[in-house]
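Presented below is the structure to which this report refers.
Here the complex is missing one protein chain, while the rest keep their positions.
Which chain is which? They are A and B, in the order written, and residues in each are numbered from 1.
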Amino acid sequence: MSHTLAELAEHVGGKVEGDEACVIDNVASLISAEHSQISFYASGKHNQALVDTNAGAVILSTQHVDLSPTNSIVVENPQLAFALIAEKLNLPEKLSGIHKDASVDPTASIDPSAYVGAQSVVAAGAEIKSGVMIGASCTIGKDCVVGENSLLHANVTLNDKTIIGNDALIHSGAVIGSDGFGFANDQGRWVRIPQLGKVVIGDDVEVGANTTIDRGALDDTVIGNGVKLDNQIQIAHNVIIGDHTAIAGCVGIAGSTVIGRYCTIAGGVGITGQLEIADNVHITATSLVTQSISQSGAYSSGTPLQENAKWQRNFVRFRQLDDMAKRLKRIEKKFDNK
Amino acid sequence: MSHTLAELAEHVGGKVEGDEACVIDNVASLISAEHSQISFYASGKHNQALVDTNAGAVILSTQHVDLSPTNSIVVENPQLAFALIAEKLNLPEKLSGIHKDASVDPTASIDPSAYVGAQSVVAAGAEIKSGVMIGASCTIGKDCVVGENSLLHANVTLNDKTIIGNDALIHSGAVIGSDGFGFANDQGRWVRIPQLGKVVIGDDVEVGANTTIDRGALDDTVIGNGVKLDNQIQIAHNVIIGDHTAIAGCVGIAGSTVIGRYCTIAGGVGITGQLEIADNVHITATSLVTQSISQSGAYSSGTPLQENAKWQRNFVRFRQLDDMAKRLKRIEKKFDNK
Partner (left out) sequence: MSHTLAELAEHVGGKVEGDEACVIDNVASLISAEHSQISFYASGKHNQALVDTNAGAVILSTQHVDLSPTNSIVVENPQLAFALIAEKLNLPEKLSGIHKDASVDPTASIDPSAYVGAQSVVAAGAEIKSGVMIGASCTIGKDCVVGENSLLHANVTLNDKTIIGNDALIHSGAVIGSDGFGFANDQGRWVRIPQLGKVVIGDDVEVGANTTIDRGALDDTVIGNGVKLDNQIQIAHNVIIGDHTAIAGCVGIAGSTVIGRYCTIAGGVGITGQLEIADNVHITATSLVTQSISQSGAYSSGTPLQENAKWQRNFVRFRQLDDMAKRLKRIEKKFDNK
């Protein structure tokens, strides 16, 4: 899909410096871009890549426009403009209809503009709205709803009654609506508590590959609008995630925890159950959160990487930390009393 | 499915206070329950929710019966009774037969009372016993056995020769019987050691969504009776897990480790290989276990979450911990010798 620089600039509310008629057919990095491609320059770093680029045009902000060796689109937020232009130049192929090798229950409702891929299953009572694309080998359980223009890549599983909003992007291997992990204990033996809630996902949500979201026990698990979930995340029953929060890969969130809006949670973080995390909280990689956080801000836990031999010595000393603290206090007291 | 309070009380060995003929059709939380629903009250907390409930009945223990504003079922363990009543009111739909869009090898043995869902594959020599439900898009490998009344949700993969006991509940995306991660090293190049064992799972086991259990290298990987595994757990080759142990999400257990009975392992814990963990061991979230544990009890590792700026200072100091310990000792020695 090709566009002139003028069209692309208009799409992002930018201003062209140079040849407005220049035709662009795709995006590329500054280093690999060719003359028919557009790239972007965001920070003050990598000056040289900008100066040396063979791109047909570069997206950048006013303060860097003099560095551009080629046509430019000048905007306030070059990365955002790049995202929008990259999307415009790479619109996904639109299909509609039901693949002959799909298995669709006669009571499911599939909008004529939607697509269901090969070997996919749509169970009884499910509702697939307009513009939805369901890739190959997906399973849509009973009474699920998939909102308008949502895209499910191959091999997504929605268990019964899952509700997906509009404009979702769900990646392969994701499982939404699996049972929560809830048991009563009968003299050592675990007895399942039936998981009767569902998963409700808002609009414009992304769910990464092999991420799992459990259904609620009685009430629902809720993912807000604009939430972005990376791969291999585990979200337990009755978790609530606020709008526009982004969570990186391998995070685990235990049952009934409520996460605020506009949070960012980095990779590998663990959050225990029944907590409340405020809006605008940012947690760094592999931190463990065991208490509620009521103030916005950045939080961390963990210890630094070291050469194994040095680490080993500090590792062992950690066992004495409380003892060391007490001994230090004793010395201070004696010393300061003299 | 509706039952009178008398019927439900009898099912859990409880005693009705109030109207035995009251008809209940489902469970709900104290806050959201309506008059045709039953709820439960376990702890001494949330008094107000109990006092304000609109539930038709509440399950509770003798000491709280006076707080109930409605009919009650009085039992010793309200949570357990709730689990059993919730199950009775929500019996899963029973299907039998093979969906027309399933692919079943003629040498597989499917009990007439079992069900195989759409797009599922049952390979040669597999045995599906009575009352089994296999959801959509499952793959049952060669010579697998699935025990009586087990339920596999959509998109479960059993690799060849996997043995599942009776009454299993296996969630979507689970992979059981994948190869263990075993290699010999040939001058830097890794050479696979064929993984020839299998996975053997006992009765009444739950396996969470996207959990993986590798087959043994020579002998088998063994999951005991009543074991409950949450989502996204990784169990390596030749691990043995004792009966009635429960493991939360995102735990990884490395090769040949043996876990005892009645253990609980919280989310995100890592356990290295070749260890032995005793019965009744409880490990808190995201701990790392690198040595065997021979005594029952609770164990932990890790450091606390802090505001990033404060954490950064302590994080850096960890590198000096051994040095600090030595310096403290030196000061103590000098001081006490004076």
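Some notes on this structure:
Note that a contact is a pair of C-beta atoms (placed from the backbone, for glycine too) under 8 Å apart; a residue touches a chain by one contact, two chains touch by 3 or more.
Note that the structure is a prediction, hence the values are computed from the model and not measured.
Of the candidate positions B:29, B:70, B:166 or B:234, contact with the hidden chain is made by B:234. Although one chain is not drawn, the whole complex shows that of B:2, B:47, B:62 or B:103 it is B:103 that touches it. Although one chain is hidden here, its contacts on chain B can still be listed: residues 103, 119-121, 123, 137, 139, 141, 155, 157, 159, 173, 175, 178-179, 181, 183-186, 188-194, 196, 210, 212, 214, 218-219, 232, 234, 236, 250, 252, 254, 270, 272, 282-284, 287-291, 293, 297-304, 306, 310, 313-314, 316-318, 320-321, 324, 327-328, 331, 334-335. For chain A, the residues touching the chain absent from view are 26-29, 32, 77, 79-80, 82-84, 86-87, 90, 99, 101, 117-119, 135-137, 153-155, 169, 171-173, 206, 208-210, 226, 228, 230-232, 244, 246, 248-250, 262, 266-268, 285-286, 302-309, 311-312, 315-316, 318-322, 324-325, 328, 331-332, 335.
In the analysis below, only the chains that are shown with their structure count from here on.
Our note on geometry: chain A versus chain B, Cα centroid distance of 26 Å, whole angstroms.
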